[in-house]
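Take a look at the structure set out below.
All protein chains but one are shown at their positions in the complex.
The first chain written gets the first letter, and so on, giving A, B, C and D; residue counts start at 1 in each chain.
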Amino acid sequence: MRVSVRNLTKIFRVGSIFSLKKLVAIDNVSFEIGSGEIFSLAGESGCGKTTTAKILLGLEEPTNGEVLYDGIKLKDFVENEMHFLKKVQTVQQNPFSTFNPFRKVEDYLFKTVLRFKMANTKDEALRLIEEKLSVVGLNFDEIKGRYPSEFSGGQLQRISIARALLTNPSFLVADEPVSMIDASLRISIVNLFRDLKERFGISILYITHDLSTAYYVADKLAIMFRGSIVEMGRAQDILDTPFHPYTKLLKSSIPVPDPEYEWDENINLSSTEREEFFAKGCKFASRCPEVMSICRESVPPDFDVNGRVVKCWLYK
Amino acid sequence: MEKIAVAENLRAYYFIKSGDKTTSIRAVDNVSLHFFENEVYGIAGESGCGKSTLLKVLFGEIKPPLKLVDGEVVFKLDGEEYRINSMSLDQLKKIRWKYVSYVPQGSMSVLNPVRKIRRIFLDVIEEHTSMSREEAFSRIESYFEALGLPVRVLDSYPHQLSGGMRQRVTIALATVLNPKVIFADEPTTALDVVVQRGVIQLLKKIHKEQKNTLVIVTHDMGVHAHLATRIGVMYAGRLIEEAETHEIFKNPLHPYTRFLINSLPRFGDRSRKEGTPGSPPSLANLPSGCPFHPRCPIADQICMEMEPDLIEVARNHKVACWKVGVER
Amino acid sequence: QFLNVPREQTVIVPGPKTANPGDFNVIAGWKDPHRGIQQLLLEPLWMDDPVRGEIINALAETGPIYNEDFTKMIVKLRKGVYWSDGVPFTADDVVFTVEMCMKYPEMARHMEFNEYIDKVYKEDDYTVVFELKKPNTRFHTYFIDRWGYWWPMPKHVFEKVEDPVGFTFNPPVGTGPYVLKDYDPAGYWVLWERREDWQRTPTGMIFGMPKPKYVLFYAYETDEKITLAFLQNQLDAAGIGPQALKALLKRSKYVKLYSDFPFVPLVDPVVGGITINTAKYPFNMKEVRWALALALDIVKLSETEEGNMLISALHIPPLPLYRKLYYEPLEEWLQNLTVNGVKVYDPDVPLKIAEVAKRYGWNVPDDPEKIKLGVGSGWWKHLPDVAEQLLLSVGFKRDKNGKWLLPNGTPWKIQLGTNPNDLVAFGVAQQWREFGIDVDVITTYISGINEGNFEVLITGNWPAPEPWGGHADLHRTLYFFHSKYQNKPLGEGVGHVSRWFDERLDKIIDEMEKLDWNDPRNIEFGREGLKILAEELPTIPIGTIGVLTTALVYNDYYWTNWPTLENPYMMPYWHWSQFKYLLTFLEPTGRK
Amino acid sequence: MKFIKSYLIPRLIQYVYMVVIGITLVFLIPRLSPVDPIEQILNTRLRIQNTTPEAVIKMREVMEELYGLKGTLWEQYVNLWKRLLKGDFGPSMVYYPASVISLIRNSLPWTIGLLTLTTLISWVLGLVIGAILGYYKESFGSKILTGILMAINPIPYYIFALTLLLLFCYVFPIFPLGGGFSVGQKISLSWSFILDVIKHGTLPALSLIILGFAGWGLGTKILVQNLREEDYVVYARMMGLRNSKILFSYVLRNAMLPQVTGLGLSLGGIFGGAMMTEILFTYPGIGTLAYNAVRANDYNVMIAISFFSIIAVATALLILDLLYPLIDPRIRYR
Partner (left out) sequence: MKRILRLFFDMWEDLRFKYAVTVLTALVLLSILSIFSPYDPYKWYVLPTNQPPSLEHILGTDGKGQDIFWLLTFSLKNSLILATIAAVFSRIIAITIGMLSGYLGGTTDRILMALTDTFMVMPVFPLLLLLSSLIKNYLSLPILGLIIGVFGWAGDARVIRSMILSLREREFVVTSKFSGMRTFEVVFGDFVPYLIPVISGGFIGSMMGAIGFEIVLAILGFTRVEIPTLGSMFHWMINFQAMLLGYWWWVLTPIVTAVFLFTALYTLSLSINEYLDPRTRMQRIGAVK
């Protein structure tokens, strides 16, 4: 499935209902996810990744802009809710809060199958569930009758993916699906995404702030900063040679699992996160090492650099 | 190098009573280790394997349902020996923060929400030293300056600080009295990479200046690579491998450690990597023999039957695996 | 100990709490006059005294003087009376007050005065003339004080006031023997001081000096606190419930009861009992009402009060005056009264009730006459069989559990409204239930009673309006039953809430209204009226019900010579207007 | 500015609608019921005097006029607001022509004096003792005292107060039976008067304090028990801070926050008066006024008391909301 996001803007009114204060969580974001493509959205926390995902999933209304699924407007798509949910599925960040601790895990699986009419009888449903579980390396007997608290995080995350696959979706939104899992399990989940893409041609929006896994799976990568995409292009290109100063900072901050590696200089952090949201001009200006005077005055437009989108005055 | 703390045969279980039967969760099982002066010891291992519990035992903070079943921890501080697990609360108070301090997991909630940072620091200093209030204030301020933290933070309430700043304040709080040993439990988890970098740099700086022993727990091998001088890898409540950082990364011996190191994705490398198969065991119901054997690709009969001890297979490199190193 | 006046010169009696303690202008509005205002401060023209059975001329020198056709009334005033501020009391004050009341609708007697008075003027300083629009043989009763209502007010004070209704009359000026000394701004007490010139008041002129220098009205509110105050001699008189009385008798030797048995004093001219809405089915049937009465066992009912009950079969209380004029002459008639052919009157009820009291350990005299003096005369026999026949005769049936069904076959359930602690009412409910009638007791205030929104009441809505008590005339009791007031559809206000009327009674009332108040023929008419009421039994008088069941106790510690049943020199209450006269009889004991 | 627009104004709007809806309900409840307040006054009069039935009907008309009971419900309602906005609560029915406001003015100082003091004392006591009980909840003393508080708490106030009364006014006659001050005392600022007032207020105050204390204490105890496990308290203990410091600066300070709301509501609730206390101790105050008003169907008094009490509680909540950021730094005016 092809997903186009055009000029998406989301403004939250902060504070009470009478308040006029606005917070621009997503600022005019456009991107495209091709069929059978893993598109990764990365950036520090609070930059608007989840909000983007929620809009794509129809859980949040955009203030402006539109989302097209294979050319169909999201609004029209969502009209037929069951059909939409069947085509677009999600895997969430925290496997421990993906499932209600008071519900048996199998409940979710059976409900998904039956409600989306993937099967008519219980037996058929069971077969389907077995099938999808085997994709993620589990079998039904391990799951039967158990509550979420009885599983490890990795197992839950796999169940969560298996559940999403039950409807044979064309598009999967995975919002930081591995951030809460141990290093040793992380790679297996990410491998799974790769397989899904390759075997079933599913498009995946893979949201993360772990750039090394993005590098590992993503075809395309967009780096978000304070609501805007500051750099977007082929994942490997961006991470091998980042252009935007923020991407550079981000990349260099990743603790490389190599004892030989040393950081060159100390970085400076903003002590309150809110301020940058309300700055005019480039939002990174206050801590950009290469800041120029224009940066503080006006917001840089998207520059095309070697087939990459970069939102920085340096590349004018 | 002097050993500053030695732990022998630690066993610490959680006892959980439900209905009429009690289950014990063996969160720390037969762990022996020691720390040297002025080193950074990293404890790695996947979540739920007992890292935090081990740290609590080492710090002497054992409360029901956790019980120390066996073993003890001995600190050698200023020539005195302290058997921390047999000390009363009042005795513990005397060494805490002055000699041994603790940076808890999840700094978000450990600062009193209705007290200004300055007051919290003051509480600690007044409790453990005989400094006057003025002295204490100047001490706090100069310490903040030394660490490169903005002094105005002192007059904020915890909720006014960003997550990274709060974590750094907590670290400063734990080290303001220049303790000999600092235990830090996942000080960077749940932080943004950029912020995480700031925290790591702070810890490094403190360590460099104060020359104390830093014991740091995290499952992020990247963090270990940056900070630790020695690393201990835990699995299912046991220490399964221990070596200097370079050694662990270059030459992981235990199959689990190997999975751990090799599955780390790196820039410039998109080749397929494999994660550890299977899922971690339940600490309440461990498999017989080596607890890793169900997931181990090279396990054989003995692994299922007997548990391997942690033995030194190379200089300063200990492993608990039947299949590794010298004959056993 | 918490009193800053000499205790031995002070009489302390319970008073009501008021939320508006600074307002003494009782002629306007409808506020409580019994904080000492009607008792001590003000004198009426005439005072009614049920205990002595006479009308006392207070500010008036004589009774009213009517002209032939009762269209003119002349009142002669007592000379030498002075207001407490030293101004003489004259006809001007009376005329002024009457005219003032005619002017303001919020003022006492406004309606009646405007209906009857054509002109009021003074003939001389001590003679007031009322010219009436239409004849009224009992016009003067509007000026008789029995429990407060209308008193002459000082013209020299009120005429200077712009708004006599909102005027607080503070400090008040009166013709009574006491003046205001102090009052609680929170409304719990009022302290009165005897006037230096008490001789210049009707009280002083008729009865002499009131003995206490001070009188304190103090609101103790609850029985518990009244008892405690009494035990600490911080209270000289009180009306308390039987239970508190028991506690008191147990602990104090200075307790003096108005009457030992029954402790309920026979002084109030009301008769309590069962008020029935005869406009409601099935209470419109005389048989039903009689059945309800005969289903009651009055002796057993008296157990609710441990035998301390007053009994009246007739619709007037057995006060000494009424016994002589009505009960005794009608005794034989009562004894021969039959219902369904059965004689229903039992003259020995008082003695049987005395037995009950004896059983509960009360101090009962042996002399049957003395018992009857206290308890009253007889009452209806307990005749469940007759009651049953009566009900059957009008079509009622019993179901298989013995419960009564209405003639249409539905279960009969009576709604009985009463007060939350009226034990007699609960006793009545018990007995009716035993007889097979379902009773719902409603203990909270019921609205719309006057509009007919009730079935049966045992409350202050007496079975019949009160007679004067101090005068033989029963017109006041009877005329409320006149069909001109009673013959109204449900929902409209009526005279007496029973809504019962009878042509025979109408005639009697009309006749009485033509007679002078003192005409002895009134007594004959009164007897006839009582007979009709007894035969028809629109309501069932019992005697004392819960609200009336209070013991009248005095404290002999500082003051003695309180009135008693044997020596009823004056209405014995402190909240009635006669209290000022009572005070002249007291003797200090000299105790400190 | 931002504060006014984004916080104060919406909060004031809330304040206004709470009051308006509240008053409307208070207005409607008695009017939708069949009770006729005038009837009771007439009834009392009828019983004592020989008023003719005709006169009664005329009197009724006069009274309806006087009390604003004429017209349709809507007209009455509009009239009510017209009067309320002028601060005119009309005349009392029972104490006619006294204005309702003057009645309330007579009672209010006593109620406020007694209740503010007792509420504050029992709140502070309950907070401190409750915190200690919760913090040392394993200790024997704590268990015993908690048990005692739990046993006292459910005793009906009337019984409890009556026991005190019997004990201290009769068995050991130390305190007066009731009233605000001694008969004959002149209201002044002299020592003897103040002493006298205190002596009269002691028992009512004591009864309120003990029962109030039991309530607050138990509430605080539970709060503190939970707070004890908060990360920052656990960490403070790890840091080796003294128990007293932890108890007061860490636990109590945080336990106070939810309890402040309760305090605000109680202080606001003062306008309802302490009915039982006032009846039993014959202590002057708004409670008996309300009680008697309910019994006599004195509409205007009831509406006025409800009005004040709604205003008071709403105001207390408003003030609290405005003050809260001062007590709890986490809360800002958003």
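Throughout what follows, a contact is a pair of C-beta atoms (placed from the backbone, for glycine too) under 8 Å apart; a residue touches a chain by one contact, two chains touch by 3 or more.
Computed from a prediction, not measured in an experiment: that's the story for all the values here.
Colleague: For the chain that's not shown, point to the residue among D:L12, D:L25 or D:I194 touching it.
Modeller: The single option touching the absent chain is D:L25.
Colleague: Touching the hidden chain in the complete assembly: which of A:F31, A:Y69 or A:Y108 does that?
Modeller: Of the candidates A:F31, A:Y69 or A:Y108, A:Y108 is in touch with the missing chain.
Colleague: Would you mind spotting which of D:L84, D:V294 or D:L322 touches the chain that isn't drawn?
Modeller: Of the listed residues, the one touching the omitted chain is D:V294.
Colleague: Looking at C:Q430, C:T560 or C:T589, which residue reaches the missing chain?
Modeller: That would be C:Q430, which touches the missing chain.
Colleague: For subunit A, which residues lie in contact with the unshown chain of the complex?
Modeller: Residues 17, 57, 59, 82, 85, 89-90, 92-94, 97-100, 102-103, 107-108, 111-112, 114-116, 160, 163-164 of subunit A touch the chain that is not shown.
Colleague: So that we can see where the missing chain sits, which residues of subunit D does it touch?
Modeller: 14, 17-19, 21-22, 25-26, 29-30, 33, 35, 150-151, 153-159, 162-163, 166, 218, 222, 225-226, 229, 265, 268-269, 271-272, 275-276, 290-291, 294-295, 302, 305-306, 309-310, 313-314, 317
Colleague: Even though one chain is hidden, which residues of subunit C still touch it in the full complex?
Modeller: These residues touch the chain not displayed: 223-224, 227, 241, 243-244, 246-247, 250, 300, 303-304, 415, 419-421, 423, 426-427, 429-430, 433-434, 441-446.
Rule of thumb we're sticking to: only the chains that are shown with their structure count from here on.
Colleague: If you average all the Cα positions, which chain's own average lands nearest?
Modeller: D
Colleague: Where the CA atoms of subunit B average out and where those of subunit D average out, how many Å apart are those spots?
Modeller: About 55 Å separates the centre of subunit B from that of subunit D.
Colleague: For subunit C, which residues are shared contacts with two or more other chains?
Modeller: Subunit C, residues with two or more chain partners: not present.
Colleague: Which subunit D residues touch at least two other chains?
Modeller: none
Colleague: Which positions of subunit C touch subunit D when the two form their complex?
Modeller: Result: residues 1-5, 17-21, 23, 28-31, 105-106, 111-112, 115, 141-142, 146-149, 165-166, 182, 184-189, 191, 216, 218-222, 224-225, 228-229, 231-232, 234, 445, 447-451, 453, 460-462, 465-466, 476, 480, 485, 493-495 of subunit C touch subunit D.
Colleague: Note which residues of subunit D are touching subunit C in the complex, please.
Modeller: 33-36, 39-60, 62, 66, 92, 94-98, 102-103, 106-107, 110, 162, 165-166, 169-170, 173, 176-180, 182-185, 187, 200, 279-280, 282, 284, 288-289, 292, 295, 297, 301
Colleague: Any idea which subunit B residues touch subunit A in the complex?
Modeller: Residue positions touching the partner: 46-48, 148, 150, 153, 160-162, 164-165, 192-198, 200-201, 219-226, 245-246, 249, 256, 259-261, 263-268, 270, 272-277, 279-280.
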